[in-house]
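What you see is the complex with one protein chain gone and the rest in place.
Chain IDs A, B, C and D follow the sequence of writing; residue 1 opens each chain.
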Amino acid sequence: MLEPISVSMESLNLGTLAPMLVAIAGGLGILIIDLIKKDLDKTLYVMLSILILVVDLGAVFGQRIGDRGFFDVMLIDGIAVLSQIVILAASMLFIPLALTSRRFHEFSYPEFFALFLFMVAGFQFMVASDNLILIFVGLETASLALYTLIALHNRERSFEAAIKYFVMGALAAGFYVMGAMIFYALTGSVELYKIAEVLKAGDFANMTILLVGVSFMIAALGFKLSMVPFHTWTPDVYEGASATLAGYMSVVPKIAGFVVAMRIFGFLIQSDVVWVRDVLYAAVVITMTLANIMALVQHDVKRMLAFSSISHAGFVMAAIMIGTTQANSALFLYWIMFLFTNLGAFAMLWVSRHKDKVWHDRFDHPYEKFSGMIQIKPVGAVIMALFMLSLAGVPPFSLFWGKLYVMSAAVNSDYIVLALIMAINSAISVYYYLKLIVYMFLKDPTQNEGTIYEQNTSKPLQTIIGFSAFMTVFAVVAVEPILEIITTYVQASGF
Amino acid sequence: METYLYTALFAPLVGSLFAALFADKPKNLVTGIATSTLLFVSWISSVVLLLHVAHGEEVHVKLMDWIHAGGLVIPFGFIVDQVTATMMFVVTTVSAVVHVYSIGYMDHDKSFNRFFAWLSAFVFSMMVLVMSDNFAGLFIGWEGVGLCSWALIGFWYHKESASWAANEAFIMNRIADLGMLIGIFLIYWNFGSLQYDVVFEQVADKDHGLLMMVTAFLFIGAMGKSAQFPLHTWLADAMEGPTPVSALIHAATMVTAGVYLVIRANPLYSVVPEVSLFVASLGAFVAMFAASMALVNRDLKRIIAYSTLSQLGYMFVAAGVGAYWVALFHLMTHAFFKALLFLGAGNVMHAMDDELDIFKMGGLAKKMQWTMILMTIASVALAGIYPFAGFFSKDKILEAAFATDHYVLWTILWITAGLTAFYSFRLVMLVFFGEERYKIFGYHPHEAYRFMLWAMAPLAVLAVIAGFFEHSFVHMIEHVLPVEEHHISTFTFWTLIIVTQAIALGGIGFAVWKYSKGGFSKKWEETFIYQLLFNQYYIPKIYDEYICKPYGELSRIFWKDLDLKIVDATVDFIATTIYKSGMVSRVVQSGNLSNMLRWMGVGLLILLLAAIFYSPVR
Amino acid sequence: MITLSHYLILSAILFSIGLVGVYRRKNLLLLLFSTEILLNAVNIGFAAISKFYGDLTGQMFAFFIVAVAASEVAVGLGLMIVWYKRRGTLDIDSMQSMHG
Amino acid sequence: MFEAIAFYLFSAVTIAMFTITVMSKNALYAMSALAAGMIMISGFFFLLDADFLGVVQIIVYTGAVMALYAFGMMFFDTTREVKENIRAPKLVFLLSGMTALLLVIAFVAPIVSDHIEALYPMVEGVQNPQAVGVVLFTKYLVPFEVAAVMLLVAMIAGIILAGKKMDESLTLKIDDEFQEKGAQ
Partner (left out) sequence: MDHILSVLVFFPAIAGLLGFVVSKESIRAYGLSVAAIEFLLSLWLWFSFDGSYPGFQFVEVLPLIPSFGINYYLGVDGISLFIVVLSTFITLVGMIALSVEKDLKNMIISLLFLEMTMVGVFVSLDAIVFYVFWELSLVPMLYIIGAWGGNLRIYAAIKFFLYTFAGSLIMLVGMLVMAYLYHEATGVWSFSITEWHRLILPENYQIWLFIAFFIGLAIKVPMFPFHTWLPYAHGQAPTIGSVILAAVLLKMGTYGLVRLPLPMFPDASVYMIFPVAILSLIMIIYTAMVAYAQEDMKQVIAYSSISHMGVIVLGTFAMNPEGITGSVFFMLSHGIVSGALFMLVGVIYDRRHTKLMSEFGGLAHVMPRYGTIMGIMVMASVGLPLTMSFVGEFLSLAGFYQVSHTMTILAGTSIILGAVYMLSLYKKSFFGEVTKEENKNLKDLDGKESMALWTLVLVTVWLGVYPKPVLEPINTSVESLVSFMHKKAITKEAKEVIKPKVIEREAE
């Protein structure tokens, strides 16, 4: 017979769970409100969601760094807190984008907001644990919610996108569990710190099997982080999803993925498993480059941005590969900078969302659409150009500082060739960002009706875009404080 | 004295700027008169300075700093010593005359004002050239006269040939200027300064090879300005400019700048006999070479131009054999009679509606008596017949060549003297005497304005009497230039004079005899020698065929084939390759889910392969 | 004697069979079957390791995998239903509107 | 000995069943084979002393999932032969075959480690479901709850997606409603 188990509440450390519980409770609350009274306006849900996220964020700030909770399943280290902050901030920026002046199918569902909150909770679990099981479950929760959110846009394209994403996600899940199984087989544990301990104690015997496991993990996370050749879903899904969700997808799931990748590969790299480093090096370079050159030939701005975000992800993966504190801090800095810019860029597309495909029978946002925008909507054009320049890494806009820091991290760890490759890739990438600027500024308008660029606009959207633009332009002022916080957090979690 | 110096220097500049104010306005007589007056002022100042320095004094002033970088200090400094004063006298005299003459000559030209602006600007540049106390200042003037020469040769810019000739002159000069510039760099880095006095002081301490380099490079500069072989072609083409310009620039002053440079730098040249010998030999060669071309040419002005070339050769011989003062003396006398000759030619051209072919003239003496007289005086002086100015200076050159044992040079010069006499009188005969062929072509010649003739008079006088100032000149010049006593016996001395006079007179006689009888037969014109000479030894053609055209062709190849098709195409190729590889890798993105899943499989497989077969050392 | 390796190899083989299905199937429903095979293959591995190490964690993992598989079926079927309603087919080749 | 026989037997059957699942043209066969394979797998679980897992496997898979699939098949009308245009089948087998080969190569080598310690050891004499229950409701309570949320998500997703409202798109179909009510 088993001994009775006595558990003290303190040892459970329920505080570690608080943020996710807030999100889940919030989601459930929304569902209940819907049950009680139908046909409530979406503005209510949007505001509720924001409030819930604010409380969630408060709870995150309330967490003590370095805590483990609930039988050590939860791990609240620096990067967990940091990434949760990023996730929540991005979510808060995302949710008001629902307040468009046009009516969209998905926002009429209260379930949309509930799912959204569950998804956030899923991501939070993902980053706040080093238990492969919890990571897996969190990941799946978030993913399943995300598939649904994509499909809710209710266009043929969005279903197609959701199905593609879903099927590939299922395969990736298979890879993930296979990888986890191999780790478990090798170490008898599914907790990363324990795995690391055992492997180190055994001095990495069974290297081949370990590497096979790592391969599966790279494949699984590569799918999440859209690394070549596991990236194929990205452009299609971004195209199919609504612009705003695409922007969200390009930021939040990835930051969660980065944290997991950091946890899984971090210890391997730190214990000098050269194979991981080399393979990631190759993967990073291929991802950056291939995504870049494919982005060159796109006709649609949204697809271009999709490829560009693949490339950016590759860029940032380099930081994980480098693995120093500076590199890991750089990752977060980069991604925070990327958050504002990319979300802003997608929001610009969202604002110009229109019903009919006027310019192209396939694309919603072909380059031609933006032809001569400077003459019709100068402010919009300038803001869009700012985002493009920032993405291209033109100083002093936000992403430049991220790039600078990542490249510096590469240089400081003697990856000068990598830094050069990054530089060349940045140079290549300029072409396609520039292409949009060229269309907006240098070509003549194809039509004179200015409203198409603001079909969808509303005060909240303008506010968010303005905020993103502001952050993009004056990022330099924010870099130092952000960097300070990031470095403290990252250092605290030993990366 | 400083006031005089600055007056002499800046009066032409003031005139030039004044005239330039009216440059695009219709003709305004005031510009002509004002510039002439100012030049007259300049002339007076020059004369005062000449008289001042004649007793061995010098005027040396520093206006201001110009360039000052690192160790290089170049001031705007001016010096008037005996050489400078002589040059100033020559320059201002001839230019004053030419200015007055031009008022008449350019009477009907609509760019009258512009002409005077440039002409005075030229005088200013020339003054800077001769008065500067350092090589950089000399170079300013050097380039300045080049610029003005360019503008004046191409004065009638609507004529294709004129603008072509202008550019040719400028570019030829630039080639030489590069040599000079290098010479200046050499001087700077080795002497530490560009001031004449500082440089010449140190000559004794310097390496011989270095001095050879310096003098050689400086001489390259001189060759361009003085149109020595092989940079001589521009001078004949420069005759496209208005005739007063030819008189002033391409006979009296600018082209002698090269000689001036060698004279000025005599402390350098006198210690490097190798280069000096080269200078002399080239001079002798050019003297004969140019004279030979003058023999058969049909173009009034070109003949005189070749004769100028030939005389410049004489001057270089003098400078080369160390008789710097003789070179300067010949420079002076030559300026007078050659300017006179050109101005006379100007009268003829005016009379003949700018016709230049001497075979279309003849018998003009009746219509243009005074011009005929003036030109004959000039020709006689050119031929070097006693007691005209040319005799004194030219004879000294031959004497110097003989006395320094350069017998070959002497022989060449001696023969050239005969040729000179011949072609001068060929010209006189064909233009002024014999059959009145101009009637066939329907010209109505007339004498030039009276004041133009009066303007020429001072030159005529000087062409006649200048030679008699030889002794006072020597007396003055020995303060700065070495004047050596030649140790030749009286007998030899007289023999030389007689022999020279004989060949000159012979040349004249032959010309008069031959052309009073109607000249050479047509057959002569078909001979190879005639063709060779007539086509200027085919040198312009060679330059055109083997330098200009290939240069143009090469430029085009560089542009079209190299720059566009290789350099630029490489850049574009890189760009398009990247773009195309984008197109190719697009295939990955087929949009078919099955393919996408398979790509994931491929990725996994690659990773597994790496896991099992790639094992780097930990 | 059946060792852990036996189970693992079995797991690998089943996993590969699942992969065959995933790569091969054009019908979404049948494709979904194949993903089930993937997960189940891994489950065997977990159970086996659990047994051989005498540790329950593997069974836990397997349990959660089952849960995930079930959820995926729900969502997957939902998506397929929507698609089928629209297009009347579940063939992958009908989903090629986005490419390039 | 029994273990070996059972292992090989089950293995053979499972492999066969799953092969049918992935290869068969008949959807019904495929599904039946899948169900059979699942049951075989639960056999493995029992074999491996994971009784609880075996039961779950049968209930969840064979009971719930298969039922779902069956309904799905009826809805999709794929009970008969499915036409599939399979391109480059060789590539499929090459990819999977190679993967299998590599995995097998990796797994053939025995795993040697002295540092493995069981965190949640199976205790002699304790029934498997009981032990599982203890671990599940202590250590894995959080994942368990998250899994509950996940199932909730899946449920909501299934309901919304399959629901009637998805049949028509507000944005596409009704032009009047394109403008948000009262927004402008």
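Throughout what follows, a residue touches a chain if its C-beta (ideal position, glycine included) is under 8 Å from a C-beta of that chain, and two chains touch if they have at least 3 such contacts.
None of these values were measured; they are calculated from a predicted model.
Considering the complete complex, the chain that is not shown touches A, B.
The chain omitted from view is touched by exactly one of B:Phe10, B:Phe40, B:Tyr188 or B:Phe469, namely B:Tyr188.
Touching the chain that is not shown, out of A:Leu21, A:Ile65, A:Ile286 or A:Val438: A:Val438 (per the contact rule at the top). Set against the missing chain, the residues B:Thr37, B:Ser163 or B:Ser281 yield one that touches it, B:Ser163. From the options A:Asn13, A:Ser49, A:Ser108 or A:Ser426, the residue with contact to the chain not on display is A:Ser426. For subunit B, the residues touching the absent chain in the complete assembly are 23-24, 64-73, 136, 139-140, 143-144, 147, 150-151, 154, 157-158, 160, 162-164, 166-167, 170-171, 174-175, 177-178, 181-182, 184-186, 188-189, 192-193, 551-552, 554-556, 558-560, 562-563, 567-568, 570-571, 575. Residue-level contact of subunit A with the missing chain is found at 374-375, 378, 389, 394-396, 400-401, 404-405, 407-408, 411-412, 416, 419-420, 423-424, 426-427, 430-431, 434, 437-438, 441-443, 476-477, 479-480, 483-484, 487.
Basically, only the chains that are shown with their structure count from here on.
Put simply, the C-alpha centre of subunit C and that of subunit D have 5 angstrom between them.
Rounded to whole angstrom units, the spacing between the C-alpha centres of subunit A and subunit B is 78.
Centres computed as Cα averages put subunit A at a distance of 27 Å from subunit D.
Residues of subunit B in contact with at least two other chains: 586, 589, 591, 593-594, 597-598, 601-602, 604, 608, 611-612.
Listed for subunit C are residues 4, 8, 15, 18-19, 22-23, 25-26, 32, 53, 55, 57, 60, 64, 67-68, 71-72, 75, 78-80, 82, 93, 95, 97-100, each touching two or more other chains.
Those residues of subunit C that touch subunit B in the complex are listed here as 19, 22-23, 25-26, 92-93, 95-100.
The touching residues of subunit A, counted against subunit D in their complex, run 1-2, 5, 7, 17, 24, 31, 70-71, 73-74, 100-105, 108-109, 111, 114-115, 118-119, 121-122, 125, 131, 133-134, 137-138, 140-141, 144-145, 147-148, 151-152, 154-155, 185-189, 194, 197-198, 201-202, 205-206, 208-209, 212, 355, 458. Those residues of subunit A that touch subunit C in the complex are listed here as 132-133, 136-137, 140, 144, 147-148, 151, 156-157, 159-164, 166-167, 170-171, 173-174, 177-178, 180-181, 184-185, 188-190, 235-236, 239-240, 297-299, 303, 362.
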